[in-house]
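The complex appears here minus one protein chain, its other protein chains still in place.
Right, chain A next:
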Amino acid sequence: MRQLKIALFAAVASCALTLPAAAADGEKFDGYTLRVKLIGGAQYEPLYTLIPQWEKATGAKVEVISRKSHFELDREMKQDIASGNIDYCAFSSHTNFAPQYAVMNQPLDDLIAADTIAGFAPLVISHATVNGELMSLPRHSDVSNLFYVKSLYEDADNKARFKAEYGYDLAPPETWAQASDQAVFFTAPPNRYGTHFAGKDEGIAGRFYEMLVAEGGALFDDDWNPTFNSEAGVRALNWFVDLYSKKAVPAGTTNYVWDDLGLGFATGNVAFDLDWAGWAAFFNGADSKIGGNVGVALAPKGSSGKRTGWSGSHSFSITKQCDNKPAAASFITFLTGHDAQMLEARTGLLPTRVKVWDDARAEFTAKGDSFMVEVFDVWGQSMAEHAFTPPLIPEWGEIANALWPKLQAAILGDMSSQAALDEAADEVREVMEDAGYL
């Protein structure tokens, strides 16, 4: 991971030198110090190497008063809201969690020019809009598709054995039922497992949610009554339960979250991995044991014919308490500008500006990087046609927290899928009652 970090920084430093040193609109904020809270982590840091360019162009200084992981930052901002101590101007947000920060979040409609907003993909802008107001500028999007180890799928012996056992050709799965067959087929513990999944926190809640949608279910009905303990819900949860009981995933998968999954897949111990595009360059690079041997495919379909596509976007917001909103607006516009997004797109992070999709793809094509071209094609299609967010309400975090311990209980065999979902539905109902929906 450290090597990856160093490699990323080196790549960014070399790119940064070639980028034009200009802020988006040429505004000046001489002598002003902009206080910001930013999300930290290997995938997110390279963008911040561009901040000195904005400082140079505007005459302002940026003081990063907090740089933490998403969940730590989330806790910190909730405490800021509770204590009323919001002495900063801009912060990293996420479209799926932004509704929680409504008390401190400045709507951007009057601060960001309409033609700037028009440069973003309309679907992503709609995800960043809460109650008709634009709450953040999307930085990059997340949606998961399938990474798989090519050599396993191309192996003639594997193909023959799979066909004999399951009666259809071995190819990257088109449905989650096929994915399940293949996971069991490829499993040979302790050296290889078919797949793995995020097994705790919002990770498993989100994975269940997208499977629920793909199975034709829904979290809530129109009146916010929980409906995920339906037949579709049980089918969705059983996908995880079956793989766990057949030992086609590592036993510790219920403790895994994103880094465990990404690093685990890169060791080559897993046949396929549903994961975020931000890992693409790393998986296929020199630091990965499967570098050059990675294929990508659209996330499979559930029994309803719909593909999984739990999505959301990392974004930047401005606080209502900010004493220089134009400066903050200029800053977040700069960090979500064309050049900034190109920088992130080179590592596989999905741009939110339409033009960056085309330009990044053209750049990969020119460099002959057919893997990244394929990644952009697959994820581009996914973002355009299959992506959906959880309900954009402040309670999403609480709902996820009510869900995941029960999902784990079913996966580990402590209770049946139906009982687990029924108990979770009772808890979620209580959350919705307390929040005034029911």
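Just so we're on the same page, a residue touches a chain if its C-beta (ideal position, glycine included) is under 8 Å from a C-beta of that chain, and two chains touch if they have at least 3 such contacts; residues count from 1.
Here is the rule we use: contacts and distances are computed from a predicted model.
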| item | value |
| --- | --- |
| Per UniProt record, name of the chain withheld from view ["Sugar ABC transporter permease", "FXSXX-COOH protein", "Heme exporter protein C" or "Anti-sigma factor antagonist"] | "Sugar ABC transporter permease" |
| Selected residue (touches chain absent from view) among A:K28, A:K56, A:R75 or A:K246 | A:R75 |
| Listed residues A:K159, A:K200, A:K306 or A:H338, member touching the removed chain | A:K200 |
| Touch list for chain A against the chain that is not drawn | 71, 74-75, 78-79, 81-82, 84, 100-103, 189-190, 199-201, 250-252, 254-255, 264, 269, 394, 397-398, 401, 405-406, 408-409, 411-412, 414, 430, 434 |
